[in-house]
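In this view, the complex is presented without one of its protein chains, the others remaining in place.
Labels run A and B following the written order; every chain starts at residue 1.
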Amino acid sequence: MDAIFLQILNGLDKGSAYALIALGLTLIFGTLGVVNFAHGALFMIGAFCAVTLQRFLNLSYSAVDETKTDFLGNPMVVKTPYVEGWFGPELGQAIIAWSVPLAILLAIPVMLFVGFAMERGLIKHFYKRPHADQILVTFGLAIVLQEIIKYYFGANPIQTPAPPALVGSFDFGVLLGFDPNVIIYPIWRLVYFIFALVIICAVFAFLQFTTFGMVVRAGMADRETVGLLGINIDKRFTIMFGVAASVAGLAGVMYGPILAPNYHMGMDFLVLSFVVVVVGGMGSLPGAVAAGFILGILQSFASMNEVKALMPGIDQIVIYLIAIIILLTRPRGLMGRKGVMED
Amino acid sequence: MGILEVKGVNKRFGGLQALGDVNLSVEENTVHAIIGPNGAGKSTLLNCLVGKLIPDTGSVMFAGQSVLGRKPHEINQMGISRVFQTPEIFADLTVLENVMIPCFAKRDGSFRMHAIESVGSEKEILEMAEQMLADVNMLEKRDMHSGSLSRGDKRRLEMAMCLVQQPRLLLLDEPTAGMARADTNNTIDLLKEINQKRDITMCIIEHDMHVVFSLAQRITVLAQGTPLVEDTPDKIKGHPKVREAYLGEAA
Partner (left out) sequence: MPGLDRKDTRFFILIVAATLLMPFILQPFPEGSGMAQFNAGYPDLMQRFVIFGIFAMGFNILFGLTGYLSFGHAAFLGVGSYATVWMYKLLGFNVVPGLILAVICSAIFAVVIGYVSLRRSGIYFSILTLAFAEMSYRLAYSVLTPITNGETGLQVYSNDPQVLMGPGSPESTHFFGLEMASSYVMQIGGWAFTFNFGFYFAAAIFIAMFYLTMRIFRSPFGMMLRAVKSNQQRMNYTGLNSRPYTLAAFVISGSYAGLAGGLLAAMDPLAGAERMFWTESGAVVLMTILGGAGTLLGPVLGAGFIKYFENIFSKINDNVLHGWFAWMPDGLEDFMVAIIHPFVGKGWHLTLGLLFMAVVIFLPGGLVEGGQRVARIFRRRDKKAPEGSPEEQAAEQRNPGPAE
């Protein structure tokens, strides 16, 4: 029982990331009808927003501190980050320590901008082209984005630690009546899971309760009719692209402490996220979220030693195996509408 | 016994009864028209004949064999060809290639691994296709990209693709939809000629009463998924039920 519980918990953080990326992917597909292979790159750019902010906050000036000497007896040069100079050492230190969550503030405008630029500059011209062309051009874009990041940040992963207060583990089992030290869960992963839930709820609330969201949903169901009503659906869809980009970006920002950002993380997550979208059903938002969590958890179950002993290698392929089975037996996925790209 | 026998076919889509107990018998070498107001189930019926849809109940027999449960390509190989409302052709291929493909299908069946011989060396197929193009007055367009043909030419090409297979039954879904009067008359003449010269049985779905009465030897009137009457054109014209249900405004 406790083992099962632990695996579910372990699957949550990956599942959250899958769900967030897949949510954006399926949103773009549902609204714009575009298959966006560059969506993983948006996740990666988000993660590098955190890296950028961390680097920015650590920009320091050097000053000679006469009161201290180094081991040769010379006066020591002390580097002080500017933030500490501006806000005082304590608040400055705290700001630096909390750079990952703070990066959310940076990521939102950056991702909205990147999203708009991508849609207006490139994707717009591909609405009427075949899906294969959309896949190819966004695949090219993904390579470009990833190489730009690699050029500026190098090929090695960059550590972006969580705030000290959120480092360490949390004995989850005790809360649920298990023995102590049985179910221990890193706090940051829990934070990530809650963060993901908040964003998912926000996106759904936005689509459900605002007029804007209502129009977008109507457009997803029947674009032509909405267009006939004289509503400019394209403009709203552009904004949705920005929103989808932001969701992917935010998923990336907060993932930094779990996986040190590297330039190819986007591609790694992209393939899996596509599988998630397909399993959930192309164009279905609840499907994407459900499939994200289900696949994340299943993957964590498959990596249990007991399961691996039974089916060697299953941990490596479980997601793909499920995707193949779903595609063959129920091509519209778990919750997809009938007839969406089905044949 | 007709060449096509439809007995007791029912088809439901969710709560909608698209076809209710349809019986239809098409005699060999006749032109049989199916008419009816929009939503009467004409296209659904056609789709049941070619294997795109499977009826919930009932039977569809073609030349003594059931077509139910067979795939579209198997039904075509039995001798049923279909002309679509909007022409379905191979738009990326040339006109000649478009006509050669059905020739290959006729000669070689639904699949043959024909990967080494060149298309150009298939003299008999080439002749067959060119003859067909000449029959529909399109020979000079043989090397054109068929996607760039006019709409009327696309229709003629599609017709040629069906005819070159020498089908026993040709299904036509509104063959004159959206045509000007002169083109419509040309199509009528063409279809008449096909029916008489090539002994091809035809089953036409059509809105245009002019077309129907110039061509059909028998007419079935469909209303709300059920056949109302089936008779000769003259009797249909005077039939009170039909006038009431359908021809009221047209006659």
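One rule holds for everything that comes next: a residue touches a chain if its C-beta (ideal position, glycine included) is under 8 Å from a C-beta of that chain, and two chains touch if they have at least 3 such contacts.
Nothing here was measured: the structure is a model prediction, and the numbers come from that model.
Checked against the full complex, the one of B:89, B:211 or B:228 touching the unshown chain is B:89.
Within the full complex, the residue among A:65, A:147 or A:179 touching the omitted chain is A:147. Touching the chain that is not shown, out of B:101, B:163, B:179 or B:202: B:101 (per the contact rule at the top).
Across A:76, A:231 or A:317, the residue that sits in touch with the chain not pictured is A:317. One chain of the complex is left out; on subunit A, the residues touching it are 35, 122, 125, 131-133, 135-137, 139-144, 146-148, 150-151, 267, 271, 274-275, 278, 282, 312-313, 316-317, 320-321, 323-324, 327-328, 331, 341, 343. Residues touching the missing chain, restricted to subunit B, are 50, 71-73, 76-77, 81-82, 88-94, 97, 100-102, 104-106, 108-122, 143-145, 147-148, 161, 165 (touch as defined at the top).
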